[in-house]
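The other protein chains are all here in position, but one chain of the complex has been omitted.
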Amino acid sequence: MLSLAMIFLASLFFTGIVIRTKSLVSGRKGPGIFQPLKDVVRLFKKGAVFSQTTSFIFQVAPSIYFASVVMAILVVPVGQSKGLISFDGDFVFFAYILALGKFFSIISALDTGSSFEGMGASREALFSMLAEPAFFITMGSFALLTGHTSFHAIFTALHFGSYVSYALGTLATFVLIMIAMIENSRMPIDDPKTHLELTMIHEVMILDNSGFDLGLILYATNLKFAMYGAIIANFFISNLPLALAVPLFFAVQFFFAVIAGLLESFAARFRMAHNAEFIYTLTSFSLLIFFGVLLLMGKFI
Amino acid sequence: MLDNLKILFRQGKQYIPDVRTAAVPGIFRGRPEILPARVNEAELTALCPTGAIGAAPVRIDLGKCLFCGECAFVFPDKIRFTTDYNMATNERQRLVVAEGAEMPVRLNPDLIRKEISDYFSGSLKLRQVSAGGDNSCEMELNACGNVNFDMGRYGIEFVASPRHADGLVITGPITKNMAEPLQICYEAIPDPKIIILAGTDAISGGIFEGSPALDRRFLDRYPVDLYVPGNPVHPLTFINGVLELIRKRAKQ
Amino acid sequence: MPFHTWLPHAHPAAPSHVSGIMSGVLIKIGIYGILRMILLIKTDYVTAGYIILFAAVISGIYGVMLAILQHNLKTLLAYHSIENIGIIGIGIGLGTIGIGAHNPMLAALGFAGGMLHVLNHSLFKSLLFFSAGNVYQATHTLNIEKMGGLIKKMPHTASLFLLAALAICGLPPFNGFVSEFLIYSGLYQGLGNQSPVPLFAIIASLFGLVLIGGLALLCFTKAFGIVFLGTPRRVFVPAPVEASWGKLVPMYATLALIMGIGLFPGVFLQALSAPVAAFTAKIPGAPQVSAIPENASRLVANIGWCAAGFIALAGLVFFIRQKATGRKPASVSGTWGCGYVGDASRMQYSAGSFIRSYRKLAEPLFSIHKKKRPVEGIFPVDGWQETHPYDALEEWLIDRPLRKLKHFMGKFQFLQNGNPQFYVLYGIVFITLVILVPLVVDNMYALLDFLNQL
Partner (left out) sequence: MDNLIIKNHETVPLASIPVLEYDKFLAQNTVLLAEERRHCVQYYGFLQSGMVQLLCCIADDMHGTILVSSALVGKKQILPSFTAHRPAFHKFEREIHENFGIAYADHPWLKPVRYPFDRARPQNDIANYPFFQIGSEELHEVGVGPIHAGVIEPGHFRFVCNGEQILHLEIQLGFQHRGVERLFLAKQHLLQRTVLAESIAGDTVAGHSVAFANLWESLCGFRAGAGLQFARTLALELERIAVHTGDLSALCTDVAYQLGSAVFGRLRTPLINYFQIWCGNRFAKGLIRAGGSHFPFNESLAEQLLEMLDAFEPDFDAMCEETFTLPTVLARFEKTGVVTHDQAVAIGTVGMAARVSGLNRDIRASHPHDFYPVLQHQPIIKHHGDVYSRAQLRRREIKQSIGYIRHLLKHMPLDSATPEPLGQPAPESLTLSLTEGWRGEICHCAVTGVRGELVHYKVKDPSFHNWLALALAVRNNEISDFPVCNKSFDLSYCGHDL
């Protein structure tokens, strides 16, 4: 319950911090950190326009997408406090429920019958498919290391001791940040700020959504970001007492947001065809983590 | 990385601290003033390339004015352009600056629809449609979002899809070939929505007024929420106009 | 795999209900055979398990990778059968390793997952084939590039196809997830256990299973999206109509089963207890009371709850949305096409385009026959593009050997010259050979014996 509340809290300002960071390093003042929230509130109040091409899929998909993200958040623990749902192998459930949301966002994009949305859907389907193994192997490696298979158990049993484990922790943080960037369609895979139909992935899938549905999708994106932030935070706060863990959680979220902002400021987006290669690289990093864990456990004979 | 930091340091803070009071460099031609001197009014009205100057009393319609300044050069003691860039209003009549009735061009608060501040104060997404025109207004609207004017800090942004937008910004005199796309775009914006006319071309047709290649019937069908004069509109005129429109007002 | 090549040819040829049964029962005979063999023989189970696992992972990935490329709806589904057999095989392979490694938990999870997936697959695959049949009857084509927008004409078929597609992708809250989850649990069990299970095999299977899941998602978003969503890509005469209730009712019944397993997996898992016990019994010292370990059934119960919870949550969100949007203006207009006023019917993603980036990545593995005339010149006059995905294994293992065989046999054509006398001669030669060969062999043996005695 605590984790749910904290992730929701973090989601309120997470994207705002990313945008603020980007604004500051470009010499802007930029909108306040609650601007994304204001946008969502405005959308919740507004009416909608639906295309006559679309079917009921288009109407239900945003709700299912949102629900899937919330459901996934329920699984994520924060520090010592378990997620609302926690069982062995819950990260399989986590990944699959997110995949369900993605399935619906993809078909809702195809429902519009527009080639832009089709383009976005095609990209999203491919890249998220490619990114999945990296997540599973990273989590699998930690499952191997700790002997547990639920988020909460893995993180609480995780303790860093040797140099190798520090290296692994860094690597895993990197992989998770990158997965978070891919899943949220941010740089260097996708650039949500370009506002050009032809170059975007996620943004172009929701070109036709409006009003409440669009608000749901945008807020789900904020939640998703904060959720990955929470997973990353767990690396650092899993064994700390609550009084220390809570501020540290927000500190990690803050840093993650700043890093995301900086990452988006100082490099150009990849060429679309290079994205697949980049994601492969990520998978090999996760394999590196796996071998590291083997090394750590002395299974390399 | 060091180079980046150096560039960043040189970049520093570029934004204009307060767009409401910022001064425009150089000889900006903003809201004109009509001085009490006596001149040949027929000559004066004939001078204007768009017929924006009317006689008896001398008046200038900012919705038609190209801000070329010719009248002020020929009749410097009759017409003077000030640097006041606050020229946006929501009432077409208020764009006419007449001799003797000198006052800043402001919005008419009675005409602002109530839902505008309810919905959009603090967050407004706009969809711009370029309907003819010469691209200078578009460049100035783009400039609104650059590091200097930084319109994004007020939560006002231009978006790609009209579905995501709350308002339509029209630039250009609305050509025949763009009339239908403009209509489609307007219909694609969810309610409630606003219409902003940016630039003299959009407000009256400007130098293109009367061209047979135009079709301005769109403007007869829907009410306009904001007129932003200028050729092209200055970013400060636009930002201040929109901020004034969506500002939260105390309940009367 | 690689004994699969008949399947993708058989399915499109068969009527849909037969396809349904075929995928439900016929292809499972092989699985049944494997299971029987495991029960009968007493062997090095670990090695056998790895062999099964290896074959299963390969066929799973290979099946789905090929499935994505298909433009024929039923061929696509047929390749998915291969994929699902792969998933089942991973379960059985794990179970077998579990037996060999004396790990009752692993064995139980593996076999339970595998066998549950057998049931699941027959359910959702039948449903998919039935839906495909409805589509075929309405449109008289199976080429998905020609379809589009069918959801408006056939909402029931579309919904059923969608739900079955979600199930086959192994997404919660449907039955596919339950069995895949069991297998995942088995894999992580294999990871976590200190038993001598080579981790590489496990990680490879994990990788394979995840990849299968992701690829299935790509495949079914494509299939569902292109067939049912968007605008029609061509006008069908007569216009497609929804299938009759006589067809839909059994389909809904199948759906009920799918949902049932998804929501109450515990019940079905208990039903699997006896057959699984038959396998776990092979582990010396395994508890005989219940084949399904306590925590395993608790796990699946959890999944059931989560599934139900998710449905409730999604329902709640949707309810709030309906409430919130009920009073607001919602108008209908065309899809935003940048304000273009002309005909936009060709401006829609095609299946070929949807998967092209993937195809580019997968191309080295398959033989894809491309026909294209590139667009050339400043003012092009012509251009064409067509791809025909072809199963490389089929080509290498079956087509080419067959061609070689035919070629080889062709060399003996001179024998068949149509002259009756020759045929009589062949008869005589044959008889002579029949008599002579044993004679010679006998004599040889006699000779050898004799030599030996010396």
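Letters A, B and C mark the chains in the order given here, with residues in each chain numbered from 1 onward.
Here is the rule we go by: a residue touches a chain if its C-beta (ideal position, glycine included) is under 8 Å from a C-beta of that chain, and two chains touch if they have at least 3 such contacts.
Here the structure is a predicted model, which means the values were calculated and not measured.
Seen in the complete assembly, the chain not on display touches A, B, C. Shown as candidates are C:I29, C:V381 or C:L454; the residue that touches the absent chain is C:V381. For the options A:A251, A:A267 or A:M297, the residue in contact with the chain missing from this view is A:A267. Check B:G172, B:P192 or B:G241 against the missing chain and you find that the one touching it is B:G172.
Of the options C:G149, C:G176 or C:G337, the residue whose C-beta touches the omitted chain is C:G337. Interface residues of chain B facing the missing partner chain: 3-4, 6-8, 10-11, 14, 24-29, 47, 49-50, 66-70, 73, 81, 127-143, 146-148, 158, 160-162, 172-173, 175-178, 181, 185, 201, 206-208, 210-214, 231-232, 234.
Panel shows chain A; residues 22, 25-28, 115-116, 118-119, 122, 187-188, 191, 193-199, 264-274 of it touch the chain omitted from the view. Residue positions on chain C in contact with the hidden chain: 71, 143, 145-146, 233, 337-344, 346-357, 359-360, 374-375, 378-381, 383-387, in rising order.
The rule is simple: only the chains that are shown with their structure count from here on.
Of all chain pairs in this entry, the one linked by the most C-beta contacts is A-C. For this pair, chain A with chain C, the centres built from the Cα atoms lie 30 Å apart. Computed from the mean C-alpha positions, the centre of chain B lies at a distance of 61 Å from the centre of chain C.
Computed centre separation for the pair chain A/chain B is 41 angstrom, with centres defined by C-alpha atoms. Listed for chain B are residues 161, 163, 187-188, 190-191, each touching two or more other chains.
Each of residues 328-331, 333-334, 336, 338 in chain C touches at least two other chains. The touching residues of chain C, when paired with chain A in their complex, are 148-149, 151-152, 155, 158, 162, 166, 169-172, 177, 180-181, 184-185, 187-188, 191-192, 199, 203, 206-207, 210-211, 213-215, 217-218, 220-222, 224-226, 229-231, 295, 298-299, 302-303, 306, 309-310, 313-314, 316-318, 321, 324-325, 328-338, 347-349, 353-358, 360-361.
Listing the residues of chain B that touch chain C in their complex gives 129, 161-163, 180-182, 184-185, 187-188, 190-191. Considering their complex, residues 44-57, 60, 62-64, 66-68, 70-71, 85, 87-89, 92-93, 96-97, 99-100, 102-103, 106-107, 110-115, 117-119, 121-123, 125-126, 128-130, 132-133, 136-137, 140, 143-144, 147-149, 197, 207-208, 211-213, 216, 272-273, 276, 290, 294, 299 of chain A touch chain C.
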